[in-house]
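Here it is, the structure, as structure tokens.
Other chains of the complex are left out, but the ones given are in their true place.
As written, the chains take the letters A, B, C and D, and residue 1 is the first residue of each chain.
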Amino acid sequence: MKQKNDDPIHIFSRWCKKCGICIAICPKNVLERGTDGYPYAARPDDCILCGLCDIHCPDYAITVKKKKDVKETEHEGA
Amino acid sequence: MIRTSETMYKYLRPDKTFPHVWCPGCGIGIVMGALVRAIEKTGFTKDEIVLVSGIGCSGRMSTYLDFNTLHTTHGRALSFATGIKLANPKLNIIVVMGDGDATAIGGNHLIHSCRRNIDLTALIVNNNIYGMTGGQYSPTTPMEDKASTAQYGSIEKPFDICKLVEACGASFVARSTTYHAKMLDALLSRAIDKKGFSIVEAMSQCPVQYGRRNKKGSAVDMMMWYKDNAIPNPAFKKIPPGEVGEQFPVGVLVDLDEPDYLERYSQIVKKAGGDKL
Amino acid sequence: MTRYHLCLSGSGGQGLILGGALLAHAAVRDGKNVTMTSSYGPEARGGASRSNLIISDTPIDYPIPEKMDVVLAMNQESCNKFVPELKDDGILIVDSTLVMHQPPIKHYSIPFTDLATKAGVVVIANVIALGSIIALTDIVRPVSLKEALKERIRADLLPINEKALKIGLGEGTKLKKNIDEYYTY
Amino acid sequence: MKGHKELLLHGNEACAMGALAAGMKFFAGYPITPSTEIAEFLSVELPKIGGTFIQMEDEISSMGAIIGASLAGVKSMTATSGPGFSLMQENLGFASMAEIPCVIVNVMRGGPSTGMPTRPSQGDVMQSRWGTHGAHPIIVLSPQSVLECYTLTIHAFNLAEKYRSPVILLMDGIVGHMWENIQLPEKIEVIDRPEPSVPPDWYNPYDNLPGGEIVPLVPFGEGYRYHVTGMVHDKSGFPTLVHEEVEQCLDKLIYKIKNNLHDIIRIEEYMLEDADICIVAYGSVARSAREAVNIARNEGLKVGLLRPITLWPFPRFHLENISKRVKLFVVPEMNYGQIYGEVLKSCPKKAVRVTRVDGELITPAQIMEKIEEAAL
């Protein structure tokens, strides 16, 4: 699944082992398993940047932007 | 909140091969992430940290992290760590052990480290099984669960690690799970900062050697089980004994204020006049 | 005297030790002598895995096959690593689901893992591969392998494994018929 | 045509089956690669025959438990690999000293220390002889095939009972982890613990009987109350420092083995009758060596093989006899030359070694290289 550059979540599939933990742990149901087995952000806009997927990924394969980063971006955008 | 993935690049050894060796969904990676976040919080430099590990799946942590790392013999990590700490008290020592490592072959060193209150931080990754050698039962495998050497179900009563170390006098005892990863890093940073022997038990899923054999479902299912059964200690204490079932307490279980071994030893040195040199 | 050297290689969880054992069992049923050795990564768990077989009409002394008649490579790493052990006229069979960079020599390329996933469970890829190997080489008789399955596989898993064998035999037979088509360079 | 009971077995599995065939009913162990399959197999099989399987907290206690079980009259064994074998040394010495029959399997992996857990080696040969403190006797057997994993395990139990001694089955990781088709022998000899020939009051468990006859060890609980200790003891089993008793106690340990070398030592000779060069090899390496002999004979070189099946006591006299006939000994080992040292003791001027420590089996070609060098 292609990742967009401005997605708050970035999945580094070279390290991902497709365990699905991130998908299950996300409180906002942002992530889904792609047909290739890798997770991807199906609903990136729902993401609240809580970072739970990040800290629960056993393989450090998912990176969530920090809230601050995003806020700044918002400011810039505003 | 410290994010694992970013922080990780600061602490992972760049010349190691990733993804790491642990199986898909294995909790050890989550625990290692929590450990790194905890260290990041404490503010110690990499040079000030020594990571000592035993032998086992969890013991492989020492290969990946860019500290002073020591991969000892099976079960003996705490004795090596004791030597390091006493020889150079300035170092902060974290000792990572599996449940087998810490409580089977290494049980004696564990109870004596508690008793001596030696200033180390022990992180026990409890996956209820010997992962590395292919799924034999460990001293924490629940009764009746299956293992490669317990095909008829285990008949041994498991240790409650936290209770055991409490009875031996450990000054800081805490437990968390891979589901409660944030709590885990918070506990670990407290444990590292604590003077004296501190223990954090991290319940961690081994979907491959323990989960599969015991029909515990996927890694996700096992983490959800932690979610359902790990109860913060204050709430846990309120559960009537008859209703505990499989639930277990998490959070800080013991936090005593006692002089550690080195503090007491420095008294000896003073008595002997060795402090005047 | 016929003597076959085989190497089944891949990663830890792919069941290549079991695969080797099945093949060995079948060979014994065919009245052959067999030795099988295996190797793993640096510790007991994880990393690369392989099993090496010698199947022979006569007793076997030195039990390590050095030049291979058949190499099965179920992932990229083992493909890279074990192709050099192939005899000049040896047969290389790769799992095309997992081996992206296929070596520039003649070989059979079959998507074992995909076939297995389609058949229902990924873990039977090994048995599919066995089916293909024996279809392509005649090292053991299919009926012997079927017996071997019965002997070593848990009853509830037997049907799916028998299905896998069939799929593998089918794929192998197809390739054998159209041998040139399926060689990639 | 193959006969009945043709089986495809794993070396470790064959060893466990051999133990069952020998009447072993008690196994205590702690998992370690590459020996774990023995424990795993027995954890399933022993309950089926009412035997006991227990996974102990470590190797020290595993060794302790099998000594205890043997004292209770049950044939017992443990299995381990290098690191665990090192931990067993203290209690292994106890078994030697207290003359308790038991069998210890060491499936050798690459050492020292944690070394290479998944790679085979023959690095513990000297340790199996000298690993515990103090002068003690020991019997060590080395199988070369899956079949021998079965037969020598039975033999190990027989020797243990016969000589009231711990016996070590020293398998290299290749033999332990190899699958091979084997035909189980139709008939096997099983030696059980003999009954005592005297009533309790006359029983001295550590007596020196005339002719070196060995006193049967009566199981605890059968009315023969006696004392067992790891201290130097008199014939009744109690600690002593009396000069003559000390010597008798210690000498007996040595002589019960020494006086029975003919019975204990097993060797295999292959094409040695007319050989100029004798390869001395054991375990899986003997297979490479046999292949090397065949190759050499094809090239017209007179090469033969001496395979010590009993590693300790080492078949020194066989070697000395052969040394009168041959020009050279070639000793290939998966270590830096441990049995080579024993060969030196007989003929220091005539021995060369072939060593390999990277966890791969020595190849026939490596051996041939040395032979051809020598043949020049």
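We take it that a residue touches a chain if its C-beta (ideal position, glycine included) is under 8 Å from a C-beta of that chain, and two chains touch if they have at least 3 such contacts.
Note that the coordinates shown come from a computational prediction; the quantities given were computed from them, not determined experimentally.
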Formula for the whole complex, using the labels of the chains displayed: A x2, B x2, C x2, D x2
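Simple rule for what comes next: only the chains that are shown with their structure count from here on.
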Winner on C-beta contact pairs when A-B is weighed against B-D: A-B
CA centroid of chain A to CA centroid of chain B, Å: 28
Centroid spacing, where centroids are CA-atom means, of chain A and chain D in whole angstrom: 58
Distance between the centres, which are taken as Cα means, of chain D and chain B, whole angstrom: 39
Interface hub residues of chain D, defined as touching at least two other chains: 33, 36
Multi-chain contact residues (two or more partners), chain C: 41, 43-44
Residue numbers on chain C that touch chain D, as the complex places them: 20-21, 24-25, 27-28, 31-44, 60-64, 66
Residue ranges of chain B touching chain D (in the complex, touch as defined): 55, 71, 73-75, 104-105, 107, 130, 133-134, 136-137, 139, 148-152
Residues of chain A touching chain B in the complex: 12, 14-21, 23-25, 51, 54-64, 66
